[in-house]
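First the structure, in the form of structure tokens, and then the observations on it.
Excluded from the complex is one protein chain; the other protein chains are retained at their positions.
Naming follows writing order (A, B and C), and every chain is counted from residue 1.
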Amino acid sequence: METIPEQTRLHIPQPESRPGEQPDFSRIEVPHAGEAGRPDPLIDARQMPDLSRALIRVLNRENKAVGPWANGISADTLREGLKLMLTTRVYDDRLFRVQRQGKLSFYVKSTGEEAVSVAAAMALRSGDMLFPSYRQQGLFIARGHNLVDMMCHCLSNTRDAARGRQMPVMYTWKAGNIFTISGNLGTQLPQAVGWAMGAAYKNQDHIAAGWVGDGTTAEGDFHHALTFASVYQAPVILNVVNNQWAISSYQGVAGGEHATFAERGKGYGIPALRVDGNDFLAVHAATRWAAARARKLGGPTLIEHVTYRVEAHSTSDDPSGYRPMEEAQAWPLGDPIERLKAHLIEIGEWSEEQHRQMHRTIAEKMQAAYKEAETFGTLNDGPQLPRGTMFEDVFKQPLPHHIRQRAQLEEEHND
Amino acid sequence: METIPEQTRLHIPQPESRPGEQPDFSRIEVPHAGEAGRPDPLIDARQMPDLSRALIRVLNRENKAVGPWANGISADTLREGLKLMLTTRVYDDRLFRVQRQGKLSFYVKSTGEEAVSVAAAMALRSGDMLFPSYRQQGLFIARGHNLVDMMCHCLSNTRDAARGRQMPVMYTWKAGNIFTISGNLGTQLPQAVGWAMGAAYKNQDHIAAGWVGDGTTAEGDFHHALTFASVYQAPVILNVVNNQWAISSYQGVAGGEHATFAERGKGYGIPALRVDGNDFLAVHAATRWAAARARKLGGPTLIEHVTYRVEAHSTSDDPSGYRPMEEAQAWPLGDPIERLKAHLIEIGEWSEEQHRQMHRTIAEKMQAAYKEAETFGTLNDGPQLPRGTMFEDVFKQPLPHHIRQRAQLEEEHND
Amino acid sequence: MTNRNMIQALNSAMDVALGQDPNTLILGEDVGYFGGVFRCTAGLQKKYGLHRVFDTPIAEGGIVAVAIGMGVAGLRPVVEIQFADYVYPAVDQIVSELARIRYRSGGEYFVPMTIRMPCGGGIRGGQTHSQSPEGIFTHVCGLKTVIPSNPYDAKGMLLSAIEDDDPVIFLEPKRLYNGPFDGDPDKPALSWTEHADGEVPDGHYTVPLGKARVVRPGQALTLITYGTLVHVALAACEASGIDAEVIDLRSLVPLDTDTIMASVQRTGRAVVAHEATRTSGFGAELVAQIQEDCFWHLEAPVERVTGWDTPYPHAFEWDYFPGQKRMIAAMRRTLEA
Partner (left out) sequence: MTNRNMIQALNSAMDVALGQDPNTLILGEDVGYFGGVFRCTAGLQKKYGLHRVFDTPIAEGGIVAVAIGMGVAGLRPVVEIQFADYVYPAVDQIVSELARIRYRSGGEYFVPMTIRMPCGGGIRGGQTHSQSPEGIFTHVCGLKTVIPSNPYDAKGMLLSAIEDDDPVIFLEPKRLYNGPFDGDPDKPALSWTEHADGEVPDGHYTVPLGKARVVRPGQALTLITYGTLVHVALAACEASGIDAEVIDLRSLVPLDTDTIMASVQRTGRAVVAHEATRTSGFGAELVAQIQEDCFWHLEAPVERVTGWDTPYPHAFEWDYFPGQKRMIAAMRRTLEA
């Protein structure tokens, strides 16, 4: 039997720090806001300046919006963005607590990543189709989905649009043009490309956008999305939310050690933007750029949003087992809500008092919404969906064996 | 019902020419030989000059070896390469004819692509492990596999190492460190990465090399190979043989319209070389560079070999249905055998007479080999493998149901 | 009415579908200009335009994924997988997505996709051009799985599949493309020209999914099969003189249990036959259902005639293939039990 020496030639990527060690984000280069150039959205991909290693930032240290990506977004829009991000955060906090009370089986927060979804949704048109992963609840909130409906989904209750079939957070909202979220990572990205191809086929100028995490970029689906998007020049925005972690694996395990995720686009001739994902204005501007490009038949764009997963992966996870507790505080790109708030205050369009007031209003609304949601039942209590509905929607019409099985199930409960 | 306008917004890639039209390879830029620089093989990937849009060429129009990639390969080695390429071509021609006689079920030629495999095999060490696709028969020939054995495989006869289970051309040769070829495209590339990881794990300095076609790069496996190779810095060479066609689909359908296949490497921080695949010296030099890099723990390299599939995809295919007949002649990078021969003559190390003589010798050897191979049977005639062997090797030991089924099969034939 | 082989019948079905619904489109490897490696889509790109019938990158998972997106966008994609053996890279998109989208979205979203793929052996394709993976798909709720055995059914069923709002796995026994095949490779190949089921209407018609067809009424036993083996079964009856009732299932999910059970209850004996590997093949499901529904009528164990539990080996293709001998032996065992 051979023995394997301790000193192996196999490179195993390791994060900068583990529990008990000092957080270390020195690998994250933070260029000055305004530094990255902004090419014309219809620039030939071959002429595209390399923004895949840049970091597009708009808000500078003085909380001012600077540089070519600062595109004159109105204070009203910014306030709306602030409200939607805060709503998302309060929503997350509320549902997290509900989960801890045992009323939800599971929950996933997006704390710290609210700009990624809220700003993107605001930069798109309502007819554009969205294919999120499970951490973009901000898209639903920004598109104005009813909070009660969202909560009812998480409670799998009688008002759940998914009819009790999905775990919490895997929303579906056809009226809002957001696709049913999959528990399987990555599958939705090439689907977004297909939807975009369909829109182009039908000569519509709607575009599609999809989101995956840094970890998920390793799936074959990611490659399929980029390949098909490039081949058919599909009007689609492919978003990678690099929140540094995939459960316990840091982004280097997904291949972030030797290239950025935005750089993946280069290999397919797809323009790529690497964006400060905690800078609302930067995410908004980048999404607008990509949307303009796609809508005018310029083809797909890949956007990497550099952000940080502040909380646990999900309620089933405890990150103290694999990363320093203090890492979130050490994150160099700050908090998207705090930064946008500071910007609005800086430009004289907001105040601490207004902010407190808004927070209060949102919290009250959330409280009321949750109360209402519970009247439709929880997983364990209150009104329940009829169990027989579980046999519906497997097909458009139940097949004979579904009818038989449904009857058998009812019988089990009549005993 | 909506109607879809003729003028769709969906981009469908189209080749430059179709049957009846003039072949047009103006998209293939052919830079001067010697132009591309040659960095040190251990260069940091971040510092790597971009050779993924270049075309590394050594042989110039005067048939001289020029530039930094001309690395003083001996005339003996070149003559050996010439012989092996010619052997490969004669082998292909012979087996093609055997197929047309109805003695093989199927055959795949590599005509015009002989340098890609022969030069690569010669640039590697015998302990390096190869994971080819079905069009790299040159690897087996260059590593000295017995031609009779190869033919016996194609005949599925009593001396077939695959024991009659594989179609022709899907060789297996463990003693030669070449992996059993798969009929499923792309699967072998991440396996090559895994083998390389295994070698590194065991602290050996063997490396692995895998080959896929341009069309195959679209499979998720390709992405897995690049991702894992990058993450673990595996000592592996990932070869893309861009022969312009994937059955009837030109390379643009695989995503070659908006980037080269070598460029895919960029997105993963994997150094990439784009090579004139019909230039024996260029393929050899590029492979040596990548091998040196991998062996010294510099990590993976992606090599795109720009070449042309001169013949039909396989004996089941007729290319006159989808590309101009004259396309092969219009191919701007010439023929690898002719070019190496001309170089050897140019440097005074070869002559037409020697070439004719060599051709004759090879043809005779081939003839003799085929005669010998047939003595072990063909698919329809002569000695046959016992049918019961089909139940072996499903598992290391047959399971009880295999023994039962084997008996049942024998009974069928005893009736 | 025109005499058509199965390739032409399939082509005609797609021609009709493209003609009647601008939201129908065809995509797959080599299906565009070239018309598919088996020529099933020949001429359709020329007739309907580049964007209606087009080539894809070689990435089965990607093809199904983008077709899902198209379906969600309101189109009706018809996908060709070049060989059923190459469907595995798409299994995640088929199982985790295509089959589940209607369900997991509470009925909000659905994808009316048809996935065509040539299956089965008999063309010396070896282990990677001969597989019959229907058993896997029948285990996945949310998919319909069908397999015609002749040109008439092929066209009518393909139109049904395309018009169906649920995803359909449409398997095409490639050995039947050019003619019926009775399992004897040494006999000269037959063509569909002389066969009644080669008479195919030119325009639109459908054969419903979920209806089996009794192709040979009989008294001695019930032989339940589909695809290529339908023709082997008929030949086996002829050769052996056994008066079996031969049922061509045509559709595995939905399954026409009425036709099956009525026949077995009458004959009291059943044989099920398929080309796929035996263990956990669809034959097992058939046996399980038959013994559930016909236990008191059965006078002998239900026999399975199948491919072996090995890959489909190149040199031993005809040893793997469940031909007449294997079928007759099983029928005899059933009758003698």
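To be clear about the criterion, contacts are C-beta pairs under 8 Å (C-beta built on N, C-alpha and C of every residue); 3 or more make two chains touch, one makes a residue touch a chain.
The structure presented is a predicted model; accordingly, all values stated were derived computationally and were not measured.
Only one of B:Q191, B:T301 or B:T378 touches the chain withheld from this view, namely B:Q191. For the options B:M129, B:A218 or B:L409, the residue in contact with the chain missing from this view is B:M129.
Contact with the omitted chain, checked across C:N3, C:Q20 or C:Q291, is made by C:Q291.
Looking at B:D92, B:E113, B:D160 or B:E257, the residue that reaches the missing chain in the full complex is B:D160. Contacts to the hidden chain, counted on chain A, fall at residues 1-4, 6, 8, 10, 12, 14, 18, 105-106, 156, 160, 164-167, 170, 182-186, 215-216, 218-221, 246-249, 253-255, 316-317, 321-322, 379, 384-385, 387, 390-391, 394, 399, 401-402, 405, 408-409, 411-412, 415. Where chain C meets the chain that is not shown, the touching residues are 61, 85, 88-89, 91-92, 95-96, 100, 103-104, 127-128, 135-136, 138-142, 253, 276-277, 279-285, 287-288, 291-292, 295, 298, 300-304, 309-311, 337.
The chain not shown here touches chain B at positions 129, 131, 160-163, 165-166, 170, 172-174, 179-180, 182, 184, 187, 190-199, 201-202, 208, 220-221, 223-225, 227-228, 231, 392-396, 399-401.
Following the convention adopted for this analysis, only the chains that are shown with their structure count from here on.
With centres defined by CA atoms alone, the chain at the far end from chain B is A. Put simply, the C-alpha centre of chain B and that of chain C have 35 angstrom between them. Chain A and chain C have CA centres that are 41 Å apart.
Across the assembly, chain B contributes residues 2, 4, 8, 10, 12, 218-221, 253-255 that each touch 2 or more other chains. The multi-chain contact residues of chain C, meaning those touching 2 or more other chains, are 23, 51, 56-57, 59, 61-62, 89.
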